[in-house]
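With one protein chain removed, the remaining protein chains of the complex are shown where they sit.
Naming follows writing order (A, B and C), and every chain is counted from residue 1.
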Amino acid sequence: MLKVCIVGASGYTGGELIRLLLGHPHVQITGLYGTAEKDLLALFPGLRKLTDLAIRPADELPGEAQAAFLAVPHGQAAPLAARLLDKGLKVIDLSGDLRLKDDAQHEKHYGRDEYAKLRHEAVYGLPELNRAEIKKARLVANPGCYPTASILALKPLAHLAHGPLIVDAKSGLSGAGRTASATTHYCQVNDNFRPYNLGVHRHQPEIEQGLGQSVFFSPHLAPMTRGILATCYARVDGPVEELYLKAYQTEPFVRLLSGDELPQTRATAGSNFCDIAVRYDAERKLAVVVSALDNLVKGAAGQAIQNLSLMHGLSETEGLLLPALYP
Amino acid sequence: MLKVCIVGASGYTGGELIRLLLGHPHVQITGLYGTAEKDLLALFPGLRKLTDLAIRPADELPGEAQAAFLAVPHGQAAPLAARLLDKGLKVIDLSGDLRLKDDAQHEKHYGRDEYAKLRHEAVYGLPELNRAEIKKARLVANPGCYPTASILALKPLAHLAHGPLIVDAKSGLSGAGRTASATTHYCQVNDNFRPYNLGVHRHQPEIEQGLGQSVFFSPHLAPMTRGILATCYARVDGPVEELYLKAYQTEPFVRLLSGDELPQTRATAGSNFCDIAVRYDAERKLAVVVSALDNLVKGAAGQAIQNLSLMHGLSETEGLLLPALYP
Amino acid sequence: MLKVCIVGASGYTGGELIRLLLGHPHVQITGLYGTAEKDLLALFPGLRKLTDLAIRPADELPGEAQAAFLAVPHGQAAPLAARLLDKGLKVIDLSGDLRLKDDAQHEKHYGRDEYAKLRHEAVYGLPELNRAEIKKARLVANPGCYPTASILALKPLAHLAHGPLIVDAKSGLSGAGRTASATTHYCQVNDNFRPYNLGVHRHQPEIEQGLGQSVFFSPHLAPMTRGILATCYARVDGPVEELYLKAYQTEPFVRLLSGDELPQTRATAGSNFCDIAVRYDAERKLAVVVSALDNLVKGAAGQAIQNLSLMHGLSETEGLLLPALYP
Partner (left out) sequence: MLKVCIVGASGYTGGELIRLLLGHPHVQITGLYGTAEKDLLALFPGLRKLTDLAIRPADELPGEAQAAFLAVPHGQAAPLAARLLDKGLKVIDLSGDLRLKDDAQHEKHYGRDEYAKLRHEAVYGLPELNRAEIKKARLVANPGCYPTASILALKPLAHLAHGPLIVDAKSGLSGAGRTASATTHYCQVNDNFRPYNLGVHRHQPEIEQGLGQSVFFSPHLAPMTRGILATCYARVDGPVEELYLKAYQTEPFVRLLSGDELPQTRATAGSNFCDIAVRYDAERKLAVVVSALDNLVKGAAGQAIQNLSLMHGLSETEGLLLPALYP
């Protein structure tokens, strides 16, 4: 059994890591850590009778763990990563601390820090793009939820596009994390739909980095708990469906829809799949690609476990071939 | 035009007072007050182009207002009421400060204070029970949302019941106010249903006071923004429908449903009506009464305006005969 | 009092017409009509105690009405319009029967019919574009909900755009009408988000007609009852904010948001406003315009009443300056 710990176990992503790893046949959670000791069952009442784990203070890190998931806020992850790498652990960082390779972009969106070297070492953990590098990595920067949906949707055609790509993305509220705020208050969200941070979200440079193209990114909040659906627009000179077949037909967690089918977030809820459909409007020379995934799974915890397995030579799909909860 | 002010204009109840009073033909809002100056349109974007009012500091109170609505948190209302009554205003307090006539119950649920005298003067502002007293009052304690639904549902039969009455109430989240917390986080509420404070909610003694009977009160949170539905149980020796006809057939804001119809919260959303249906199970000698209302309207702001009109000799229904937003 | 009737009173749009007209000081509903007699209060329980109207068979049409709203399904409206115009009524058709001026487009999306002449007479009822013509019309084709949001969002800049405009629209379920289907089943919609009819929706040619430009239209279903939010993209060579100020600053029902504010559907729920915000990304030469409205009000019944008032010389805002129900 591979022994792993989760740092930042009290958040939604931490909870998903626990949920998924409890069902993984070859991985054992040896420690949950947080800045404060909180009652795990009060945070995740669905875990009652399924685990005896408790959240312990971060200074007890890393215990007997061989690998660590960092599900802590931006700014806290990089120093932790440095410390745990020094102790010989492999590290998967789910924060934004180590994703952007361009130092100026990183500083603009996350502030200045002293971890540029670590950032340049970290492999961007999107298996569909970087599987070989992930296998060899000791440090992986797990992609953001929006970038996972956007890059998977656009990568096969990005090099063919004229002008900026457009990603119109709609997300459930769990992407905002567990912290209470005016934005996450039920009455401000329920039966409501709104955009935010149009063109200025810090996931925009992450998407551009992944695609190697200029992108305009429009995030929106939809009244739902889980799920991202990205509707992406690209001006291209001809049909692109073949490129998607070629890119994804052997990918275990990308499902290309055909015929009239279109993605819906609910078909991915709780699962590690990313569903994609492609349309081409010949009259307008416009490709429209829609992707859907669960922001907490393929957009965070599930992909992190996929990376863990790759880094340790385990089967990439182990513990992750779960159907969505539908309806 | 009757000139009124609203103290505590930034909360949901304050917003409803503004929404409803903007359509009232005989009332003019002369001031909105809050402890902090906030941008009214950021708080209530639906008011854009409909009012030039802004929230002013409470120390400018009362301006030219003849009456005041207090929509501030418990503890802040009583001292404000005392001060504004001294200046000759009539006052409608929407907090819990002045509702409980039993001093021990008040202290248990709201803490000790120095306003017992004011509390004993305040008329409990449920027009269907206390219309005559309200008309003569200079100070009205506007009922809580749950008590309005519960007392209207049970008053006609309460004197006939054997043993404790049971009120199983389900509320939308706007009843919890605008303050962000773990309880109001969208992801904790959406697609979820839960009870809280079973038998220990401070509205229980208020309901008992209104009914003159022992009551067990079970509040629950339903994943919706507005609305309370109370399913009430009483052991009685025979049918009670006639008592409801007698009590409510001339009431402008109580709608007795007949035949197979049962209340639903959406039929009252945004309106000042309370819908009630009565069932009697002869085999089990059990009366079941269901009531539904909008907690922010008949359960708060609408009823407060109803009280204002009664206190000032205006038509009780003026400005309040609005249909629900349905669906 | 202007006497009007509503044909197709059992649907959601019919219900909104009733709700809004009950509060209109200069209009009286003299008849509600439907193919079957249904119990109005079972359909719209929020109307209890507010009206004695009942739905009557369509063959009793038009009674004493001077104008008629047609809220019937596509295909049924045009023949009704012809018949009622013959009887001297003014007609506002809320269906799609009379909107498309291009006969080939009409036939493609709605099927062949014999009402081309009527279609060419009908004025497209978007007051912000065609106010003068509406005032003189006896027949108005009320715009679709998506086209209202899309055309208002893009009209000021459409003539400047390079390449096709993109409208990524998100709608609540009331736009699908009251008919039960797999698409409208609660469990298929709740906590889910999905696109449909990408690039093939019949509102696409209606938007193109209104803008005089090529448009790609992407509709999506959001888990909410009311509201459309359209995020629109156009490649233009420079800032466009000034054009919007010029176009809309005197419009009573368009609210231009400034600074950081962005539209949200809830701020328009139940109201006749369309909120619009404009962004320009100079680096990518991309204008992004977001509009939000209530599909049943500014997208249907409210706009129809606005048209009625224009056609009869009444104040355009009469009965329609209602704040949104928020939250």
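As a working rule, a contact is a pair of C-beta atoms (placed from the backbone, for glycine too) under 8 Å apart; a residue touches a chain by one contact, two chains touch by 3 or more.
Keep in mind it's a predicted model, so treat the numbers as computed, not measured.
Displayed chains that the missing chain touches over the full complex: A, B, C (touch as defined at the top). For the chain left out of this panel, the touching residue among A:Leu80, A:Ala269 or A:Leu314 is A:Ala269.
Note on the undisplayed chain: of the listed residues C:Thr51, C:Thr184 or C:Asn197, the one touching it is C:Thr184. Contact with the undisplayed chain is limited, among B:Ser10, B:Ser95, B:Asn130 or B:Gln188, to B:Gln188.
If you put the missing chain back, the residues of chain A touching it would be 12, 15, 18-19, 22-23, 42, 44-50, 174, 190-191, 225-226, 252, 255, 261, 264, 266-271, 273, 275, 321-327.
Across the interface with the omitted chain, chain C contributes residues 12, 173-174, 178, 180-182, 184-187, 189-191, 223-225. For chain B, the list of residues touching the undisplayed chain reads 163-164, 166, 168, 170, 172, 187-188, 190-196, 198-199, 214, 216, 218, 220, 222-227, 229, 231, 233, 235, 262-266, 269, 279, 281, 283-284, 286, 288, 290, 292, 327.
Rule of thumb we're sticking to: only the chains that are shown with their structure count from here on.
Taking the mean of all protein Cα atoms as the centre, the chain whose own Cα mean lies nearest is C.
The mean-CA centres of chain A and chain B are about 45 angstrom from one another, to the nearest whole unit.
Our note on geometry: chain B versus chain C, Cα centroid distance of 35 Å, whole angstroms. Among the residues of chain A, those touching two or more other chains are numbered 187, 190-191, 223-225.
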